[in-house]
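Missing here is one protein chain; the remaining ones are kept as they sit in the complex.
Chains: A and B, in written order; residue numbering restarts at 1 for each.
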Amino acid sequence: MEFTLNTIRKVDNDQAREFAFGDDKSLKEKLAIVILNPEDIKQLNVKPGSIVKIYNDTGFVNVKIIQDKKVPLKMAMMPVSIWSNQLTRVINNDLVYKNIEIKIEADDEPILDYKSILQKIKEGS
Amino acid sequence: MKRVPCSGCSLLCDDIIVRSDGIFIDEVIGACIKGKEHFDQVIAKNRITNPTFRADHTLKKIDWNQAYIKAIELIKKAKKPLLYGFSTASCEAQLKGIQLAEKINGHIDSNSSICQGKIIEKSKSVGLTLTTIGEVINKVDLIILWGANPAESIPRLLNKALFSRGKFRMTGREIKTLIIIDPVQSASFGVMGVRDLSLLIEPNKDIDLIRVLKEECCATDSIPSEGVAGIDKDDLKRLLLHLTGAEYGVIVVGQGLLKPTGDSDTLQEFLELIEMINSRQKKGRISLIMMGGHYNMAGFDHVALANYGQSGSLNFINNQLEETETNTIDKMNNEDFDLSIIVGTDPISHLPANLSSKLMKHPIIVIDNKKSATGDVADLFLPSAITGIECGGLSYRLDHIPIELQKIIDSPNNIPSDEVILSEILKRLTDGGP
Partner (left out) sequence: MDLYNFLPKTNCKKCNPKTCMAFALALLQGKVKIEDCPPLLEPKYKKQYDTLKEMIGSEEGQEKELQINVDTDLCDGCGICVTVCPVNARYCPPTLSGKVPDYPPDTHQLFQVKKGICELLNIKYCRRIEAEGRERECRVCETYCPREAIKIEYV
């Protein structure tokens, strides 16, 4: 299904806080998430808490679903993190973090943890 | 018990009460949750207190003399170094960074070039009206949040701007109007009252709204009857009435307006709209406040302008300042560098993944006070003291007012500050030898 992606900041899901006070496990739990409207979650045939694959021309990443009814339909929100930056891109020497076109589908693969995703960035995509 | 400025975010609240005996911080009163986490960084469990060097996939702790020797080695091998960050460093450290770039023929830039600096760049041709937080507290009667969500990023901004009872607005919240323009119903909508206006605009259509407002300023009755960008005709009329009738209005600009996609030049037209409204007003005016992330994002432009006559990014060739068309993102994308020195920021977590891959292909030196993704892959990591808690310095607030940060306690293990590290590297390069 096609969606629009917006990367946002949230006080509870802050990458700098998890780096300073948490560990690799809490980093993955708090930041590898996507927030969707409950209607869209039903249309995708998944449940909150399950894993989905998000992809576009730039890259792909697996994350967990959280539901919130204030999110508009056909929009996906992710906190700024290493996971969400697999999908952001550079256009005309400018960084684009909002209104990115993506596709979402259900998936079984596990979420990459911190060290694996750093390794993936190092190898280049 | 004394009041010290807090360097947690770019609002730099200077009324925080800290109780400390010079060795530990006992109590922090008045700071929001971002400020409290900033003060907690002193005792963070993942804090690194020794320089580390990575060789053959192993991490080794080294002492400070060896660390400086390794840094000079890496710098001398590089022909096109890139310096980036500097928005969590004091103004004195930023000046040392620019002097270092001049010495080693590097390209230096700060985080503001992808944030506030874009508006300052555009304003050179159109003009800009800024205001200060003190004026906002005392005089404002209209606040517009356009693409900004201060409840999640700068929690105390709404407190100071909207709920305060300033000298000319003693009734406080009841005579101030709040308008929020955002595609999503964010946490900032929680402070709306009965007379406020919330406009849920369609994503990426801000340019249409700006163009309709510009036409309406010149002629009358040109609002299309079906509305524009998801906003209906009555709400548009109310928005225009508020914009042209306010005595002292303020627009808070956030990432939603700074980062649109598409070919149109949204920022240019937005600044032209503000100038148009201000030139037709008889007694009121509209000003801007630009939100930022780190606490000294606005300082780099002031330091560069005052000492080198140019703001934004600086490019040095043959130890002299050269004009260039390429910006930092362009350099990273084309891999036009062979060493990166990152000060106080974390580009691997914040930049798109293909730029991070390119950064990782060359050596990285990191100077920072906390653990980060860039620090984990760096070849050389130099820990530094936290400015605002363990060392002092000058820094500029988001409305470009200078605030002097103070030292409260000593740093653990006598870690030096950013300014001391950069000036030591510069001194060793100038004197020659290891």
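By our rule, contacts are C-beta pairs under 8 Å (C-beta built on N, C-alpha and C of every residue); 3 or more make two chains touch, one makes a residue touch a chain.
In this text the structure is predicted, and so the values were computed from the model without any measurement.
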item	value
Visible contact partners (per top-of-document touch definition) of the missing chain	B
Chain not shown: contacting residue from B:5, B:155 or B:344	B:155
Contact partner of the left-out chain, one of B:9, B:32, B:213 or B:353	B:32
Per the touch definition above, residue among B:62, B:191 or B:217 touching the missing chain	B:191
Of B:61, B:124 or B:165, the one touching the omitted chain in the full complex	B:165
Hidden partner interface residues of chain B, rising order	1, 3, 13, 15-17, 27-37, 137-138, 151, 155-156, 158-160, 163-166, 172-173, 187-191
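We take it that only the chains that are shown with their structure count from here on.
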item	value
Interface residues, chain A side, partner chain B - complex	4, 6, 8-11, 15-17, 19-21, 58-59, 70-72, 75, 77, 80-82, 85-86, 88-91, 93-100, 118, 121-125
Sites on chain B touched by chain A in the complex	33-34, 37, 40-41, 44-47, 114, 149, 152-153, 155, 183-186, 200, 203-204, 255-256, 259-261, 327, 329-330, 333, 346, 348-358, 360-361, 370-373, 376-377
